[in-house]
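For reference, the structure is listed below as structure tokens.
All protein chains of the complex are present and in place, except for one that has been dropped.
The block that comes next holds chain A.
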Amino acid sequence: MRRFVADKTRNLVRRASTCSPTCPVSPRPHHPPSLLSQPTSPPFSSSSPSHPSSITSPLRFLTAAALHPLSFPASPNSMASNYSTTPVTLQSVNPKVLKCEYAVRGEIVTLAQKLEQDLKQNPDSHPFDEIIYCNIGNPQSLGQQPITFFREVLALCDHPAILDRSETQGLFSADAIERAFQILDQIPGRATGAYSHSQGIKGLRETIAAGIAERDGFPADPNDIFLTDGASPAVHMMMQLLIRSEKDGILCPIPQYPLYSASIALHGGTLVPYYLDEATGWGLEISELKKQLETAKSNGVCVRALVVINPGNPTGQVLAEDNQCEIVEFCKNEGLVLLADEVYQENIYVPDKQFHSFKKVSRSMGYGEKNISLVSFQSVSKGYYGECGKRGGYMEVTGFSPEIREQIYKVASVNLCSNISGQILASLVMNPPKVGDESYESYTGEKDGILSSLAKRAKTLEDALNSLEGVTCNRAEGAMYLFPRIDLPHKAIKAAEAAKTAPDAFYARRLLDATGVVVVPGSGFGQVPGTWHFRCTILPQEDKIPAIVSRLTEFHKKFMDEFRD
């Protein structure tokens, strides 16, 4: 224990000394105090605003210890002492592991699972009869049905032995059978149970490249495609390539999807935040990017890449094309890799916005391979397909030298390959049934049904949130989330402090206790210090939305009655 304390102290001293220049206490007299004048201060504050801390600050480490009694040994008598001499203890586990956080499945979710168990044993144990998981973009767990055609093809590829049987034609559509044959013919030996090429099956990559070319109007090369088990491993792979030490920084939006903060922490790099402007619908200002880049540079951080999530998670905005041009120009001029998280490209809910891939934007600007390094991430988990459990996805890697490509391939090959079912599905979502195919009508019917229902749900929830006292909510132009801001009364903030929790986590917990609705506190995504938010998916089925709205409204009213200043 003593060694642990000594180590930790040394660690803290070292961290404090390395990060003190970045810790944003330095006054900026020439800037008027506004929300955006403090962006170098803590994006991930989970403490009260009077105790700012940042992702790199030692304070945060201590705060986390106080906040998570489960994960830190509280006293020498705790259970951990039984294990104190073993090689993997909390004291000796990789500190990068300790440091990373992933709020989407954090404390609130653990509590929700417990409440769900309670309800199973005694349906009357809580003032609600079910837990509604709005914490995670997991559509099919909330009743969204898969696209029939995709599943038919997957089933046939999983069990090719029945393809030739006449009974099969009674069970499956003809174009699904045909597509399964096509896909199997692209797989050496038709072996869906074999490891594939580490980048993914060549024929499927060709299909995907053709799909990208059709989407963008610019050619795509199958050799640029790396199929992965969902988009997350692809992001990890790029972080692994980019981050050499804590001196390397990655520009990330705040609020951001915590995959980025977590994977930067795991690889030991530094997250360089840039703030999205809530007042302009979560706008992305190039001036803000420049400012943050300069600040990071002056602190000795070498910024290597810019993450853009479009459509935004958790913020739901869809970037305008001219804004994207500016971003591309910025990355080109500053020599940054552009990491474009485009997993929500099919999730657009407003007629005045359209998705444009960064590949298309940069090619239309006349920038090619030699001008900009761009990685675009796509997933089968989102869109109208929402096939999270399949872990399918890809990244399209352009603007890198062959020797770097080789290095990416090598890292991919250590894990052998991504799962084949996910690879097949990725090819299907990039090449769905076409006009004239037998399944075309059922496919478009299912797709349009899902997307228009999501748009309706987004609007209903947005309106409901905006009608609450002290709550403002930008519209979800795309993606799957609303990210309302709550002006919490001082009394609520005080109560949260007393409960040793972040004010928005306090609110989210109360909400869960009262309604069974699970949301993620804004502190898990980062937010302008002193502002509080939560993320709520728009995924519960349409018939559940009215009940959610009324429960939420009733809860919020009671909460405000209890804490109103």
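Everything that follows uses one rule, which is that a residue touches a chain if its C-beta (ideal position, glycine included) is under 8 Å from a C-beta of that chain, and two chains touch if they have at least 3 such contacts; residues count from 1.
We take it that contacts and distances are computed from a predicted model.
A.B. asks: The complex has one chain missing from view, so what does its UniProt entry call it, picking from "AP-3 complex subunit beta", "GATOR2 complex protein WDR24", "Dynein light chain Tctex-type 1" or "Glutamate--glyoxylate aminotransferase 2-like"?
C.D. replies: The UniProt record for the chain left out of view names it "Glutamate--glyoxylate aminotransferase 2-like".
A.B. asks: Among A:P188, A:G368, A:G445 or A:P546, which one touches the chain that has been omitted from the display?
C.D. replies: A:P188
A.B. asks: Sort through A:D118, A:D229 or A:E326 and give me the one touching the missing partner chain.
C.D. replies: Going through A:D118, A:D229 or A:E326 one by one, A:D229 is the residue touching the chain not shown.
A.B. asks: Using the definition of touch stated at the top, determine which of A:Q186, A:S364, A:Q407 or A:N466 touches the missing chain.
C.D. replies: Of the candidates A:Q186, A:S364, A:Q407 or A:N466, A:Q407 is in touch with the missing chain.
A.B. asks: From the list A:L259, A:I327 or A:M395, pick the residue that touches the absent chain.
C.D. replies: Per the contact definition at the top, the residue touching the missing chain is A:L259.
A.B. asks: Mind listing the chain A residues that contact the chain we can't see here?
C.D. replies: 70-73, 79-80, 82-83, 85-90, 92-98, 100-102, 104-105, 136, 138-144, 146, 148, 151-152, 154-156, 158-159, 161-162, 165, 167-168, 170-172, 188-189, 191-196, 198, 229-230, 232-233, 240-244, 258-259, 262-263, 266, 304-305, 335-337, 373, 381, 386-391, 400-401, 403-404, 407, 410-411, 413-422
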